[in-house]
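Below is one structure, written out as structure tokens, with a few remarks after it.
Removed: one protein chain of the complex. Kept in place: all other protein chains.
Chain nomenclature is as follows: A, B and C, assigned in order of appearance, with residue numbering initiated at 1 for each chain independently.
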Amino acid sequence: MRRTLKAAILGATGLVGIEYVRMLTEHPYIKPAYLAGKGSVGKPYGEVVRWQTVGQVPKEIRDMEVKPTDPKLMDDVDIIFSPLPQGAAGPVEEQFAKLGFPVISNSPDHRFDPDVPLLIPEVNPHTASLIDEQRKKRDWKGFIVTTPLCTAQGAAIPLSVIFSNFKMTGAYVTTIQSLSGAGYPGIPSLDVVDNILPLGDGYDKKTIREVTRILSEVKRNVDEPKLQDVSLDATTHRIATVHGHYEVAYVTFKEDTDVNKIKEAMTNFRGEPQDLKLPTAPEKPILITEEDNRPQVYFDRWSGDPPGMSIVVGRLKQVNQKGIRFVSLIHNTIRGAAGGGILTAELLTEKGYLEK
Amino acid sequence: MRRTLKAAILGATGLVGIEYVRMLTEHPYIKPAYLAGKGSVGKPYGEVVRWQTVGQVPKEIRDMEVKPTDPKLMDDVDIIFSPLPQGAAGPVEEQFAKLGFPVISNSPDHRFDPDVPLLIPEVNPHTASLIDEQRKKRDWKGFIVTTPLCTAQGAAIPLSVIFSNFKMTGAYVTTIQSLSGAGYPGIPSLDVVDNILPLGDGYDKKTIREVTRILSEVKRNVDEPKLQDVSLDATTHRIATVHGHYEVAYVTFKEDTDVNKIKEAMTNFRGEPQDLKLPTAPEKPILITEEDNRPQVYFDRWSGDPPGMSIVVGRLKQVNQKGIRFVSLIHNTIRGAAGGGILTAELLTEKGYLEK
Amino acid sequence: MRRTLKAAILGATGLVGIEYVRMLTEHPYIKPAYLAGKGSVGKPYGEVVRWQTVGQVPKEIRDMEVKPTDPKLMDDVDIIFSPLPQGAAGPVEEQFAKLGFPVISNSPDHRFDPDVPLLIPEVNPHTASLIDEQRKKRDWKGFIVTTPLCTAQGAAIPLSVIFSNFKMTGAYVTTIQSLSGAGYPGIPSLDVVDNILPLGDGYDKKTIREVTRILSEVKRNVDEPKLQDVSLDATTHRIATVHGHYEVAYVTFKEDTDVNKIKEAMTNFRGEPQDLKLPTAPEKPILITEEDNRPQVYFDRWSGDPPGMSIVVGRLKQVNQKGIRFVSLIHNTIRGAAGGGILTAELLTEKGYLEK
Partner (left out) sequence: MRRTLKAAILGATGLVGIEYVRMLTEHPYIKPAYLAGKGSVGKPYGEVVRWQTVGQVPKEIRDMEVKPTDPKLMDDVDIIFSPLPQGAAGPVEEQFAKLGFPVISNSPDHRFDPDVPLLIPEVNPHTASLIDEQRKKRDWKGFIVTTPLCTAQGAAIPLSVIFSNFKMTGAYVTTIQSLSGAGYPGIPSLDVVDNILPLGDGYDKKTIREVTRILSEVKRNVDEPKLQDVSLDATTHRIATVHGHYEVAYVTFKEDTDVNKIKEAMTNFRGEPQDLKLPTAPEKPILITEEDNRPQVYFDRWSGDPPGMSIVVGRLKQVNQKGIRFVSLIHNTIRGAAGGGILTAELLTEKGYLEK
């Protein structure tokens, strides 16, 4: 049996923070031990949190005091989960890693450091070994591992299956994203009532960039086209849904490619987390729906077990001999953030990176 | 000066019917003379209508009595606008055409009759001549002309500019459509609150089919690839916006194609309605927006003059050497239905089809 | 230990039906044994249900076949839960009761039969004895018990505490209700996007009528004013929330009345379900929130344990010496329907009405 790991959750009252709290409360060996907040230090967590998820604040957590983000107070903490916002996250995470803490970050600040893994446990688990390089190079006892942008994961997980097994030449993704991805207060209401909010070039680009890095780290069964010859694009939007990023992808191939083969590959897709039976690993990372009006955000975002850990793919279609279409739905704050972070911690535990 | 045309509007209390009423009240020579309804016959229009558009019911219309859909009562009517629902529309429209009425239909029932025009005045105005064939073949004094599905128009208008001037090989469209396109009561609220409603295979297919017919009737400046070699696809959805269909299109080409050339072609795009200075013709059928977070449904759907008659295209981007992306926004009940119907009536007037 | 009761759920795929399924799956002694549907007979429940609630369809239920509403197939069923729609419910429920089944109904059809209880277990549990009268009078072996309209319960539960302990002269309630209260397809989306839907005189009246009957059956600690001298009114609306009815009540009194006394009475309010420790009884039927921006529908509708069984009351205020205000939030499909039905079944079990 595993020893219990005590977790500190930074930004514990935020939209990703609450999912860490909720999921870790039921975790077999990682326990929420330190809840760090900002505006609400010294108050009971249950009083100050905006619990924008299912159920109510777990009883055992309700009276835990929110504490400052101060490593000196975290002597007995074994692991740091950091869903801090862009800009704020970077220096804090470095400080913790330097002091010897393992940091799992959902923030963008270190996602493109070449010695920092950008990890989806089913997709590029071997990149965990960058930790060794990172520690050596930076002379750190701790380390930083990042998880990708929720939007990028919704595309990258199914695309990684395609890219590693079929001669993909391009993927063109249109996203219809939920509000929780932007945090709170986040998106002004007048931007999304009777409206669609285009997220603009910057968001499009960072999505493409992250998908590109992830695909570059996938182990492939085909060796062409090279990634640099694959055309990737994203057109991103937000609408008035609370959780769940819905994405439509058109994918082109070098040669005739059967959509049923792709469906089969996605259905059979498993990764290290499944092989290792990690507690937060869903049995199937990708669930296929056959109904032509699914997935639907309201009904399918909590798919998988633990809920929200499986991506749902549907509307698979042969568009032409060398092109297919699919849509995917990812729970952005679970699989795309907190759940992904916990699964990453479990993988790193297995790989020995969390031993004292 | 044109003689005044008296118009009957079938389904005048519906979501397209109200736009006919609103626009014709201010029309220089077509006047709303007969408002046909169903559940509300005998009552004042202003009392029974659900005015789901800007402003209030025009004063001069408020007390007009809603009447039955009965040709015998329409002796002095010159033209019929029919936004009746699928299934109901077909036989009624035939009956009117047979009796000598010109019928402009926004309904799908006759859209694929080979002798019935499926007309977008700027795109395939020459297909109006099918009327002659139709009259001869069916021995009718009147005739039926149809306008395409709103969703299809939002894609087909910009795509027609591309297809006629560039060597397009494929177009892959993701739609995010508004509720008014489904009429009232239409979409249940629980389908779109905190949700995205995929419209499914049937809706995808009819969109593709209509775009295909329209492109097949465009006059081209390039002669390849042939339309049958062009791959077209659509993935359709509805969300909780009231009016305005937003569509994202990825377009591929046979050879290197500069997105700026495409932008220029769209900017300069004019058709017969503009040449003829038809009253309902917007100066520019396509308005280009340069801002990367536009078009937005709430702010841009009423674009052009008359409001709602211009499509707004934006987020134009060179995706790769042989591929571009754009988004378009069409006011579905104006340009995509009532406004398109009125513009069609004006074109047919110019072409002499509405002379007694 | 209780013997297991096998339950049939009529309308099991509806919005209340799914909550019965969800809650009974975890119930200690009432088990979902027969799922009756209409359009979906013969299909696996998990395939046809629209699971508009938390989580996913329970695994053990997913493959249960939806069956017809036919008593002949229900030999081993011990209890019927009937959230059937108005009109459809009445005759079906009578048929079952005649054949010997205990029927717990969430439908309005029998709510005003004088020999049928309109039961809120904490408020008027003694009215269960009407069952004896009902059986005798109708010569039935089974019986019908009804639960009140969700909207009426949201007002009646807190008002019953006030009416039984203070000299209340009037209560004026404004409701802001959720969509699920109207079932599916229910409210058209165009009625609630950027809109408030007034529910009109009929809905106002039925709310008042049910509150009146419930208050008439409350055991009082004060004996004036008489109920017939108490003025009750409701102004009802629906908006685009999925679950949770929010109600604002202004209450007037014959004499000076301290809002803190009322708060205390609500806080301390317990009923037979709490005394009997019924499994579905929340510890506190009414939870008081002190924050002036709570309760909020999204965050508080799942209050209590089981989730959704406690009403949350807040914004308690002394308006004048003889008047107070409060707001209440009730989970309409849980406490206001399925949860209320299950709690009623538990109460009747304790009272011996469910013995064979």
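Basically, a contact is a pair of C-beta atoms (placed from the backbone, for glycine too) under 8 Å apart; a residue touches a chain by one contact, two chains touch by 3 or more.
Bear in mind that the values here come from a model prediction, so they are computed numbers and not experimental data.
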In the full complex, displayed partners of the excluded chain: A, B, C
Touch criterion as defined above, residue of B:Gly39, B:Gly55 or B:Pro114 at the omitted chain: B:Gly55
Candidates C:Lys98, C:Arg209, C:Arg315 or C:Lys351 - the one touching the absent chain: C:Arg315
Contact residue for the chain not shown (choose from C:Asp76, C:Asp139 or C:Asp201): C:Asp201
Among A:Ala8, A:Val192 or A:Val248, residue touching the chain not depicted: A:Val192
Residues of chain A (touch criterion as defined above) contacting the omitted chain: 50, 52, 179-180, 184-194, 240-242
In chain B, positions touching the absent partner: 50-52, 54-56, 193-194, 298-299, 302-303, 307
Contacts of chain C with the absent chain, listed as residue ranges: 170, 172, 174, 176, 193-201, 231, 233, 235, 237, 239-242, 246, 248, 250, 252, 292-299, 314-315, 317, 319-320, 323, 325, 327
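Note that only the chains that are shown with their structure count from here on.
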Distance-to-centre winner among chains (Cα means, whole assembly as reference): A
Equivalent-chain rotation between chain C and chain A, CA atoms, steps of 5 degrees: 180
Chain copies touching (chain A, chain B) - same or different residues, decided at half shared: same
Multi-partner residues of chain C (at least 2 other chains): 50, 52, 193-194
